[in-house]
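A single protein chain has been removed from this complex, and every other one stays in its place.
For reference, chains read A, B and C in written order, and residue numbers begin at 1 within each chain.
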Amino acid sequence: MYPIVVFFLLLSNWIVFSGKFDAFHLGLGVVSSLFITWISQDFLFHDRSKTWEERMREAGAFLQYIPWLIVEIIKANLHVFKLAMTRTGYEEVAPRIVTIKTYLKTDFAKFVFANSITLTPGTITMLIRGDVFHVHTMSQFLEDDLMEGAIERKVAEVFEPDVLKRKKIKR
Amino acid sequence: MKKTAFILVLCIGLLLAWAAKDFPAWGDPQSPASSSPVASHFIANTGVDTEVPNMVTAVLADYRGFDTMFETVVVFIAGLAVFSILRGGPKSRTRDREFVVDFEPDLIVTNTVRLIVPVIQIFAFYVLAHGHVSPGGGFQGGVTMGASFILIALSWDLKTALARFPIERCFTVAALGIVIYAGIGLLSLFLGGEFLDYAHLAKIFPVSPEMARYHAMLGVEIGVGFTVTAIMFALYASLSTDGRMRDGL
Amino acid sequence: MKEWFAIIMGASLLVLMIPILYRIIVGPTGFDRILCANVIGTKTAVILVIIGTLFDRVDMFVDFAIAYALLNFVGAIVVSRYFNRTVPLQEMEKDKAKPRRRLKA
Partner (left out) sequence: MIDTLASAVLAEPVNSPGWFLVHAIGVSMGIVGLIFFLGTAVGVVRFPDFYTRMHAAGKGDTLSTMLMLTGFGLVMMEDFSANSWLLLLKILGIVLFIFITTPTSSHALMRAAFEDDEMPLGEEDLNKLRKRRAKSKSK
């Protein structure tokens, strides 16, 4: 099942690249998609124990997550712009390294979380060791924002709703 | 010392910029390169002879196919030479030292690479297969494909990449590429033409001679792509580990 | 109008690259230089699309831009990996006097 999905993803990719719809070029596309499915289909969809309903729900939730992330990226850029261009902003610069511990379990969720941290205002993930993230921050108030865990909760809503549920019951 | 070097570089740069003003203008029909009889022959006849829109590919893989074939052989020999010098030569000083790998695969980098490696590979195949309509071809596609394997080796370690593409298979694939190229040439030789005269392939395939040249060019490009991919990866694997093929970069 | 937009964008991108070039030349550490080279590499993808607009062959230049963005990423990974490189054992023992500063997991 998974190889077939990978094959069709690669074929659609080929069609976007190629932009030719005659039989010869489409045939070439089918052959090369088959070849790449053969040599490297295990890269995509690393965790194959998930059901397809789960995957579809994840994809839908992730599409809702993207607009929020884009708003955050714009905020991050305005923040950098403020720090770089104004004198008061420059005085604010007080870099530090913050250590946070995450409750996310899977690698992909951690990856999305780390890249979201990098793209949100004033923070960049520096080092990951297991569950512990070392984050470089620009100034104090951003740090508090990070410790509250808004990004983490959003990522957990997308990829690991069970973890979130269990945590709520514990509380 | 740094300043002298900087001034020297600046002087050479200015000299080159000054010399560049003597070049003919871009796309000038009167420039020596465009007005030579060979160029005008290619420009006039490529479309008629081969139906390939991209003249560069037609010149490279058809009119000067002999040249390109031995370029590929040179690439193959270079890879073989680097491999055998580092691997089989007299024991060098570095080979006896013990190495420590002070690195663990990075979670973010590996996940990104997981997402983009299949895309890179399909892009490489696209570049290879569309060499006759847009810029691209065997060399470019092969380099992109090799870069995808090098990316795997960089983000995990060399062992993971070698498990996907063992070094023995590298040289098999590289030799296979040359065999494909020379095989197409020999086939046209046996069909009554000259070596690499693809038009004669139309005798056994149900296509016109022009389309035979068109498709044979694609086959030749695929051969070049095989060789370049395998040799790129073999070069990286040999050079990054001093030929030991373990615990490298 | 399209051509003028492309020309103005390209010219201002080139002007804005001057500060980044300054950081490449002056930059106290090697990492600054790599970082700025990476920024310029990303912007080169944009400039390739602009050149494509000027020559009216965008379909062709977009391919170059994809390849350039890709190789830029590979370059950043190569450099970052090079600094975690394999160290010969003898040299590492020599270095032990100077402890490596690390965060604990």
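Rule of thumb we're sticking to: a residue touches a chain if its C-beta (ideal position, glycine included) is under 8 Å from a C-beta of that chain, and two chains touch if they have at least 3 such contacts.
This one's a predicted model, so the numbers in the text were calculated from it and none came from an experiment.
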item	value
Chains shown that the absent chain touches, full complex	A, B, C
Candidate in contact with the missing chain, chosen from A:A76, A:V132 or A:V163	A:A76
Residues of subunit B (touch criterion as defined above) contacting the omitted chain	106, 108-109, 112, 115-116, 119
Residues of subunit A in contact with the chain not shown	15-17, 19, 21, 73-74, 76-77, 80-81, 83-85, 90-91, 93-97, 114-115, 118-119, 122, 124-127, 136, 138
Residues of subunit C (touch criterion as defined above) contacting the omitted chain	1-2, 5-6, 9, 12-13, 16-17, 19-20, 22-23, 29, 31-32, 34-36, 38-39, 42-43, 45-46, 49-50, 53, 58-59, 62, 65-66, 69-70, 72-73, 76-77, 79-84, 100-102
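FYI, only the chains that are shown with their structure count from here on.
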item	value
Chain centre separation in whole Å, for subunit C relative to subunit B (CA means)	24
Centroid distance [mean C-alpha coordinates] between subunit C and subunit A, Å	22
Contacts with two or more other chains, residues of subunit B listed in rising order	123
Residues of subunit C engaged with two or more neighbouring chains	59
Touching residues on subunit B, where the partner in the complex is subunit C	94, 97-103, 109, 116, 120, 123, 127, 134-136, 140, 144, 147, 150-151, 154-155, 247-249
Residues on subunit A engaged by subunit B in the complex (per definition of touch)	6, 9-10, 13-14, 17-18, 20, 25, 28, 32-33, 35-36, 39-41, 43-44, 46, 107-108, 110-111, 114-115, 125, 128
Residue ranges of subunit C in contact with subunit B within the complex	59-60, 63-64, 66-67, 70-71, 73-74, 77-78, 80-82, 84-90, 92
